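Before I ask anything, let me first share the structure, which is written out below as structure tokens.
Missing here is one protein chain; the remaining ones are kept as they sit in the complex.
A and B are the chain letters, set down in written order, and residue numbers restart from 1 in every chain.
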Amino acid sequence: MGFDPRYLERNFTSVGTRPVRPDGLDKVTGRARYGADFNMAGQLVGAILRSPHAHARIRNIDTSKAEKLAGVKAVVTSADLPDLTDGNAEMYAILDNCMARGKALYDGHAVAAVAAIDARTARKALKLIEIDYEVLPHVTDVDEAMKPTAPVLHETVFTEGVEPTPDKPSNVAKRTQYGHGDIEAGFGQADFIVERSFKTEQTHQGYIEPHACVANANSDGTADLWVCTQGHFVYRQHCAELLGLEVSKLRVTSSEIGGGFGGKTHVWAEPVALALSRKAGRPVKLVMTRDEVFRASGPTSATSIDVKIGARKDGTITAATATLRYSCGPWYGMWAELGAMTSFACYNLENVKTVGYEVLVNRPKVAAYRAPSAPMAAFAVESVIDELAKKLEMDAVEFRIRNAAREGTRSSYGPVYGPIGIGPTLEAAKNHPHMKAPLGKNQGRGMACGFWFNFGGQTCTDINIGPDGSVSLAVGTMDVGGSRASLSMVAAEELGIPYENVKAVVADTSSLGYNDMTDGSRGTFSTSLATISAARNAIQVLRERAAQTWDIPVEDVAWEKGHAVAKGEKYGNLPSLSLKEIAAKAGNTGGPIAGHSELVADGAGVSFATHICDIEVDPQTGATKVLRYTVVQDAGKAVHPTYVEGQYQGGAAQGIGWALNEEYIYGTDGRLQNAGFLDYRIPVCSDLPMIDTQILEIPNPNHPYGVRGVGETSIVPPLAAIANAVSNAAGVRMTHIPMSPPRILAAIKGEQAG
Amino acid sequence: MEEAVGLLTGSAGTAAILAGGSDLLVRMKGGFTEPDLIVDIKSIDGIGEIRQTAEGFSIGAAVPCAMLGENEALKRAWPGVVEAARLIGSKQVQGRCTIVGNLCNASPAADSVPALVAAGARASIVGPAGRRTIAVEAVPTAPGKTSLAKGEIIDAILLDERPARSADAYLRFIPRTEMDIAVVSAGVSLTLDTAGTITAARVALGAVAPTVLLVEEAARILVGSKADEATLQKLEEACSAASRPIDDKRGTVAFRKQVAGVMARRAATIAYTRAGDR
Partner (left out) sequence: MAGVAVSTTINGDNVEYLCQPDETLLDVLRDRLGLTGAKEGCGTGDCGACSIILDDRLVCSCLVLGAEAQGRRVETVEGMAHGDKLHPLQQKFLEHAALQCGICTPGFLIAAKDLLARNPDPSEEEIRFGLAGNLCRCTGYDKIVRAVQDAASVMKGA
């Protein structure tokens, strides 16, 4: 029987309530085990030597002195990670990033690693490794890297996506284009046009838990990996491919994860830990320092974006274009492309065109960061939208409402939208008391919209019903912020039992089929889909067992509120059988009762949000204070509203940090200058106000409960909303993120002088 | 104390003094220092105390900054010094860090130092050659460097008793509301006469030169005035002009020069109001 994922309106019992999460007790008592909280008998300590140069050829590595140091059990270089990628460019980039092969491509690039009996010996050993570098010219700025005179990172990169393919190598890895209509004609119809260029600096996800793993590779080809990750199946795949292991012989167990936000979707040190373990013949624990996390994990892109939008006097946008240049680090990624796809997704446009350029620079390999690439594009577009509204003398919200995408709109990236939430979030924002609250001196209000696709993907779950009627739910998507609670609620809802009777766990890679990772806001969407499917399969078994018990056809058994019910008057005397009663007799009716589900979760509903914020600017210092912040976002259906609010608030806070103070600062030597929480300034508690949330529920037609992903969209509008607020407060248009006090003060002074 | 001085004097390799450890352990963690000897001075008699003396206050070298905020007499006499000490790092860091450590770390951006310099504080030093007392501004000589000789330990910071109608204030600029190193800072200490005219002033700026700057020109501008708008404007300009900062990851030259003046003006205004209330 096929699973029908279509939305059906219903009354919920568990879904929509706010129970305590199942993993909460362990987390408030300090018992929960994260990446660095696990140990194996006989384990060694791993440590990685990193390039101090932004770009350098490695002429020779001499590890002999380190190998001779007492207590050192293994030293590895790229020679210990032979290239098994067989022409797969994506895997080769991961391999090259895990351990430099021939060239160090950024400050922090791994060049060698050791495993020793303790941390002190490992650190000592790193100092004994001698590397002969030929320092090469480097480039860290995205615009500089595109210039024909820029140092080229790879002689093998010729810009893809342009005709004809260039005959000279460059740092522009790929050009992509999206849109429809006739741009020139569209601008021809415009009464007003605003055109501006913007820059955003590189930021890091800033998860508090550094990458950590314990690896054990046995001589018989089996291996175990304990690791903090957003996707243990993906890590298994990557590690197995890079080390030449059979996928099913590498068991990966995901620890509790101390934040990821996209940064733990990618292997960094895990293959190195396995290589060290294989060479040493002992388990190896490898934990990054905070300095290493900043220098050598995967921050987001720095960008340079041009936007041009034209509108008629009546407020209709006639044409919109954007050119987006995104830094990728040393290897290609689809970051500008995602920016190009999302830029104008909030709007109903006849003529739209976006062009993205993927640019290679001597900085760490870019990884996903919560709605990757969308916040920067939204910053540029929503800033111009605000400016255009001013020119038109229209209210900024009304202007957006007038041009908002709706059901049936052909999106700027291609597909035609189903029911979507951009209009409703704008209407809700317009009617929100925040919009009408008075403002004081040096204070400004800004608002902006944001979009994210949301992903689905491969998903697999198991439901096992215990002999006492309790239910274990095994999922394969990492719980990054409460999904074990929401998925337990979904299982309880479907089975018709109390939430407390369900215990959800994240199963290891040997206990469950493959799952894509927790990214693209897919965790609750796709795994709840699979959980509903598994629960329905379990219900089918429960009905069969009841039918068998009663000796009636299974077609005559219904499942209602956690009970098998014999349908029809002829069974009038049969009392219903509870899940618990059926489970107790399972041993006599055919064995354990379970429900499984393996599916590709198609139909993730797109997500939209509108944010409002008030900012005060100190005109003498450029200091900013966030006075008030409101998030309005469509959740489809909020399974656990408290955790949905948490996602809205968390994304907004990250966006606020990005907008105001967070940035990677490189010196002219190409080295990162602020690789720590002291000078990479994420918001602290006293920086923020309470963050108000409003959850809208416009059901996703492709999910039985209407669920959409909620995790990412909340980081898309803040950069723009804050830029608009600062611009309104200070009277100058801010075009460079972060809007740090020196940038704001310079803009104010520039405006006064000019 | 003699034992500590002896250990430090006799050590052949790298020796480090441990009081709060909030700088030392960070440097060790980063691999910037690997001391052969760590001398924990916290168990030395009296070094963890704030004492009120005939001359004023003696703040022991191992007194965590949080304790300054818990001493009502010190808070009343030197509110600027106390607020500076309580801006260093977080509550957690303030539970450990000391103003002597802040001084000896010799960062131009150290929070407590401009306040101490403005306050005219002195450092009491014990060493192999005995005891000496110097002005705090004579301790740091360059970023990361001090005038202390081998084996010397600052055992206390000395602050004078306050005359009537005197107060100090400290302000710093940071991008966030907490947890940052000062981008620029200002400490101001004032004494007024009964008519509200400033009779004595000291103005110090942080993070605008290799060491904390005592801006004598700024003090001259304040003395004889009632901190009126024209005086404050001149003060602001003098402080901006005296600043010779650098561009770095925390701020630009232009920003630091401008904001140094703003911080000095605002700190002077606070100090003036406080002094007038006494």
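Simple rule for what comes next: contacts are C-beta pairs under 8 Å (C-beta built on N, C-alpha and C of every residue); 3 or more make two chains touch, one makes a residue touch a chain.
Treat the numbers as computed from the prediction; the structure is a model and nothing was measured.
Visitor: Just one of B:P64, B:G80, B:G187 or B:G206 touches the chain that is missing; which is it?
Guide: B:P64
Visitor: Of A:G496, A:G676 or A:P701, which sits in contact with the chain we cannot see?
Guide: Checking the options A:G496, A:G676 or A:P701, the one contacting the hidden chain is A:G676.
Visitor: Identify the residue among A:V15, A:V397, A:V480 or A:L512 that touches the chain left out of the display.
Guide: A:V480
Visitor: Where the complex has a chain not shown, which of A:G46, A:P210 or A:G231 is the residue touching it?
Guide: Only one of A:G46, A:P210 or A:G231 touches the chain omitted from view, namely A:P210.
Visitor: Please output the residues of chain B touching the missing chain, sorted low to high.
Guide: Output for chain B: 18, 20-22, 25-26, 28-30, 34-35, 38, 40, 42, 64, 66, 89-93, 95-96, 177-179.
Visitor: Write the list of chain A residues that the hidden chain touches.
Guide: Looking at chain A, the ones touching the missing chain are residues 18, 20-21, 23-25, 27-34, 36-37, 120, 205-210, 256-261, 287, 289-290, 480-482, 642-643, 645-646, 649-650, 652-654, 676-678, 682-686, 688, 690-691.
In this section, only the chains that are shown with their structure count from here on.
Visitor: Which whole number of Å gives the spacing of the CA centres of chain A and chain B?
Guide: Chain centres of chain A and chain B, defined by C-alpha means, are spaced 44 Å apart.
Visitor: Within the complex, which stretch of chain B touches chain A?
Guide: Residue list for chain B touching chain A: 29-31, 173, 175-181, 183, 248-252, 254-255, 258-259, 262.
Visitor: Spell out the part of chain A that touches chain B in their complex, as residue ranges.
Guide: Chain A reaches chain B through residues 123, 289, 291, 620-623, 660-661, 665, 673-674, 677-679, 681, 683-684, 686-687, 740-742, 745-746, 749.
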